[in-house]
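Before I ask anything, let me first share the structure, which is written out below as structure tokens.
Apart from one protein chain that is not included, each protein chain of the complex appears where it belongs.
Coming up: subunit A.
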Amino acid sequence: MPAQFPWLTTLIVVPLVGAALVWALPGAARRHARPVAVAVALLELVLGAVAAFSFDTASAGTQQLTETHAWIPSLGVSYAVGVNGVGLTLVLLSVLLTPLVLIAAWREHPDVHEDGLQVIGGSRIRTYTALVLVLEAFMVAVFSARDVFFFYVLFEAMLVPVYFMIGSFGGLQRRYAAIKFLIFSLAGGLVMLAGVITLYLHGPQGPQGFLIDNLVGHLDMSVTTQRLVFLAFFLAFAIKAPMWPVHTWLPDTAEAAPVGTSVLLVGVLDKVGTFGMLTLCLPLFPEASRWAAPVIIVLAVISILYGALLAIGQENLLRLIAYTSVSHFGFIVLGIFAFTSVSVQGASLYMLNHGLSTGALFLVAGFLIARSGSAKISDHGGLQKVVPVLAGTFLVAGLSALSLPGLSTFVSEFLVLVGTFGANKAAAVVAAVGVILAALYVLLTYQRAFTGPGREELSSLPDLSARERWVVGPLIAAMLVLGFFPAPALNLVRDPASVTLEHVGVADVAPTLASPSDDGSNQ
């Protein structure tokens, strides 16, 4: 086999080099930091697309674009990257959202001089863009890691740029939010470290002892040990995801973080939690996964309802979106632990679609807040007539959050519910209530912020600029395309789902309802 071009390594290195470049720009060139960063991110997007073309969809269940090099042989650690269909969708999501976030932040984070003068495009935004690019490299790497240790290193190291993005560039509560975010994540991560150590010692060991392929099915541990290690991993992922009752950091973080950071954090980074459950917990600890599934399903259903109910009660737009995400992550976890191929496919697809829809919601909300200067929903009203395009994009993003048919999230949510219904009717029925609640929190919010009598002081707000339309446009386009024509994405997640379930060793339950036409052939 001819040596393949190292696509994934390229995708990891390019943003890192870009970040270094942005950081190291000499004095006079510093004002070009933003264009340079956006150019790097767009280059990364193109590279990601090209890499996707060399991915063979027909065998999406196998790891492709793989590279394996010894890293720390004496600890059993390799630098091993590769993606299956699920990993690829998430890598693509990362490289798509990053340039949009950079463009959206174009006029944010000005340098504030001592005389109160604000300079847009100064050294603060330079630092911010460099951090975003570093984060992009980590995101691509973590979704393509095939080595548990490597995955862990990225899982933890990622926190550092996010921590600085929140703490240095966030809103009023940024210090509190940054610390809360870091402590929650690190506490989970360190518990996972204990699991990682135990995992290695019970595996085949040797210089490649941390490769997931070498560990799956070759773990020699007692049932109790397996369950404990599973819990160590699951706790870290549940905090990351975030699931009830360890979700409390997310609303605080989303409220205080810059909107672009929330897009990447909630849209992409938190997927590491569900991605980890799917690619590490299930294959490595099949027995423990089956053992814990009933409890996890209950927690997932609670997350769905709790997140949705609290979202309805939120007064702050950003907290609201955070709580809707808690609800959506509940769906993803539910789909994963329902153990049917349909539900797992749905969950995998949900990770992509949630990134698109929440990303769009956060971005539009950010545009709105930048105009009105307030994140409180009740400070707005009647904006439909003032800023029709902004209102329209918000509505579309919101409708995608409530899974309106025709938008991509509908497909994934439907698959999760149908798949779960086959395995666990009660859970599916209760979770379906979440769909109704979603309609409430989206439509009520829209009603309060955009309809009704207009406010005097908001009557002269400018509508979305061309730059902002270019940020939201691609996301809405992607949601529409994948809503009507989900086959490309479904093809990517179908095989991985069956491979995962084979590892878990659960007999697949076919859905008892008629499948929708757009995925009717996948059984």
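Just so it is clear, a residue touches a chain if its C-beta (ideal position, glycine included) is under 8 Å from a C-beta of that chain, and two chains touch if they have at least 3 such contacts; residues count from 1.
Quick note on the criterion: contacts and distances are computed from a predicted model.
Asker: There's a gap in the complex where one chain should be. From "Ligase-associated DNA damage response exonuclease", "NADH-quinone oxidoreductase subunit N", "Acyl-CoA dehydrogenase" or "Nucleoside ABC transporter membrane protein", what does UniProt name that chain?
Answerer: "NADH-quinone oxidoreductase subunit N"
Asker: Of the listed residues A:Val13, A:Leu43, A:Ile120 or A:Ala187, which contacts the missing chain in the full complex?
Answerer: In the complete complex, the chain left out is touched by residue A:Ala187.
Asker: In the full complex, which of A:Ser168, A:Ser374 or A:Thr451 touches the chain missing from this view?
Answerer: The single option touching the absent chain is A:Ser168.
Asker: In the complete assembly, which of A:Val50, A:Ile72 or A:Ile436 touches the absent chain?
Answerer: With A:Val50, A:Ile72 or A:Ile436 as choices, the missing chain is touched by A:Ile72.
Asker: Of the residues listed, A:Leu25, A:Ala157 or A:Ala370, which one is in contact with the missing chain?
Answerer: That would be A:Ala157, which touches the missing chain.
Asker: Under the stated touch rule, tell me which residues of subunit A contact the chain that is not displayed.
Answerer: 70-75, 152-154, 156-157, 159-160, 163-164, 167-168, 174-175, 178-179, 182-183, 186-187, 190-191, 193-194, 197-198, 200-201
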